[in-house]
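The full complex has more chains than appear here; those shown keep their coordinates.
Letters are used for the chains, namely A, B and C, taken in the order the chains are written, and counting of residues starts over at 1 for each.
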Amino acid sequence: MFDSPELIIEYLISPVFLNAAWLTLVITVVSMTCAMIIGLFIALLQETNWPFVNGFVTVYLWLFRGTPVLFQIIFIFNVLPVFGILLSGFLSGVIALALNEGAYMAEIYRSGIQSVGRGQRTAGKSLGMKEWQVMRYVVIPQALRVVIPPTGNQFLGMLKLSALVSVIAVEELLLVANQTASANFRYLEALTAAGIYYLTMTTVFMFIQARIEQWVGARQGAVAKPRTWTQRLLGMTSNAGA
Amino acid sequence: MTAELQGGAGPKELIRVRGLHKSFGSLKVLQDIDMTVETGKTVVLIGPSGSGKSTLLRCMNLLETIEQGSITFDGQEIANLTQQAHRIRRDIAMVFQNFELFKHLSAAENIMLAPMKVKGVPRLEAHDRALELLEKVKIPDKADTYPEQLSGGQQQRVAIARALAMDPKAILYDEPTSALDPEMIREVLDVMLELSNAGMTSVVVTHEMSFARRAADHMVFMDKGLIVESCATDQFFDGEVSARTKQFLDQILH
Amino acid sequence: QDVMAPKKLINPGKLTYGTAATFAPFEYTENGKLVGFDIELGEMLAEKMGLETAPLNMEFKGLIPALQGTRIDIINSAMYINEERAKQVEFVPYLKIGNEIIVKAGNPHGIKSRADVCGRTIAVTLGGIQESYAREDATRCEGEGKPTVTVLTFPTAQDSALAVRVDRADIFYNSTPGAVKQLSELPGIYELAGETFESNTRIGIALRKDDMDGKRAIEEALAALVADGSYDALIERYNLPKSVALLSQ
């Protein structure tokens, strides 16, 4: 399949690919960080009972989960300028991704918060804590366990989703791979190089996730299922050897 | 400890419940409850399973919305306080029937959390206090253990220590000795008596009659959401009581 | 049937070709039907070989993998030819087209030729040769010590067009036929600046390197079309300038 495998290595170490990979990473991390803050905020707002706020939250969740993020990117990039708001491609992309992802994260947090038994909240309240303190010190720490795996999913998803900002000419990894390939038609080499970058970043994210899970698990005195990432990899090795 | 006469309205009434009604759907759980708890006194609440004892305690701690009636604390009407409920709860601690320890915190952290976050006690001080309280309930070695790894009785004692740590004016105990052995019951009783002597007000739901006889200033007997009997401890056990109360007391095995 | 059909076809009796129908006037859709210069050319080629067509309409970036994965016999999608690409696939060239500088109506930046683009932002489309011209400009400007050119690569021509419209980009480099179509569809919004440049960019049909029989068949069929005049008629029907006719006698 590969006409010139050495091209892959050439691409891997080329500044264009490196820059693009770095940009992809930055977009992912920045968007996800904002999305996590937005999501938490929205999830907490959902806990209140103010109709106005709830209406706002509903519309937000509906619109941003309801339309493709591609549209949201194009909209922020191309339509806002009509109203005099001219944001750079990078900024437009990050804002769109963060707002979109925030709506998804809000649902994940909601499920996490729901997973904490009502008795735990009651106990917190009975000790004189305010609602937000109960949230902050009792509910959220316990919700963490449930929230981490889907959040990890979203992180990995965002790594790939960020490729959509290529629609507004931000030179992230996949666009660079496609640009390179469309000039010389060496698609497999260019895509493989990009794929290696993606896989590397994913691996790092998965590793971080496993560490966080381990840490949260340890703090909660969990004994069951202590399958660490390393152990998993060991399992993998034994498989490879089989 | 002397049993004082009950009923005179005055500054000595810490908690006063009047005409309280509470339902879950069509189920009337509390009906027209009147109850007075004087400062520094211990009221013991008994009654068959499902009679509404836990629900009454929860109402006093503003953890349930009530349909009708008034609850005053220290002279202040609190039944319909929603925004300020957390202020009242600082002064009325509660020990839950199923403990409800915070699952993500160790025994010591369970005890330290509220003093630190609600009262702003510095961490070190809170930690010292927690160890002191764990010592009091005889499990100093379980400070760093998580609730899942504690035995039933150990969990119950952490729950009691957690309530005490807030230095409340009153404590509502929901069967505080149910998971304890006779030795431990005595220890906990001693702690409660000591607190009572220091001016603590308590409402205790318990099925331990021997415990009630020793610790209570006043007895309340509930059945099917109604208060059937409410009188001083001596009278309750040795004086004239209603037929239903007598029947209940007679069931007690010795 | 004037020409012998290739022996190996993905679907027997059919010429299966890939196209990315987002490039008017060569290939695009109208009311859900594939239309355009290349589409008609494909029909005519197939007819000459006694075949029916089986178009596969996909994104541009999916074309080469589909060809190499033997999903399609040929790519019929107005692909420009360069040396690098020619190393990967066989091309049968059939048109020679130029490129245009498109700016917003009124030409706010006073662009008269590629010499004026330094410091400007140029929109180009993924897979088009204009990207390489824009990058050449960037290098040239830097070499001359002038402010460089920012190149924005958009996935489709309409993305690029929109970018100029909302002042995201100052200039859009498009192929001449594409530019003509764009200006006629959205009158009064854009205008052409300066002369047609690089007017001998060849476009062609792409085949797998090892498919010499297929190449022969396409070449023969094309020659037959040129010979019977339908090649020139097609060019005329699409209002393309005479200069595009690479193969006319």
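Rule of thumb we're sticking to: contacts are C-beta pairs under 8 Å (C-beta built on N, C-alpha and C of every residue); 3 or more make two chains touch, one makes a residue touch a chain.
Since we're looking at a predicted model, the values are computed, not measured.
Counting every protein chain in the full complex of this file gives the formula A x2, B x2, C x1.
Going forward, only the chains that are shown with their structure count from here on.
Shared contact partners of chain A and chain B are absent; no chain touches both.
Here A is the chain whose Cα centre lies closest to the centre of all protein Cα atoms. The centroid of the Cα atoms in chain A and the matching centroid in chain B are 47 Å apart. Distance between chain B and chain C, defined via averaged C-alpha coordinates, is recorded as 83 Å. Inter-chain spacing, taken between the CA centroids of chain A and chain C, is 37 Å.
Against chain A, in their complex, chain B makes its touches with residues 61, 63, 85-87, 89-91, 93-94, 96, 98, 100-104, 106, 113-114, 117-118, 145-149, 162-163, 166.
Put simply, chain A touches chain C in their complex at residues 1, 3, 74, 77-79, 81-82, 86, 89, 166-169, 171, 175, 178-179, 181-188.
Every residue of chain C that touches chain A in the complex is listed here, in rising order: 60-61, 64-65, 68, 82, 84-85, 87-89, 123, 126-127, 131-132, 152-155, 159, 162-163, 166-168.
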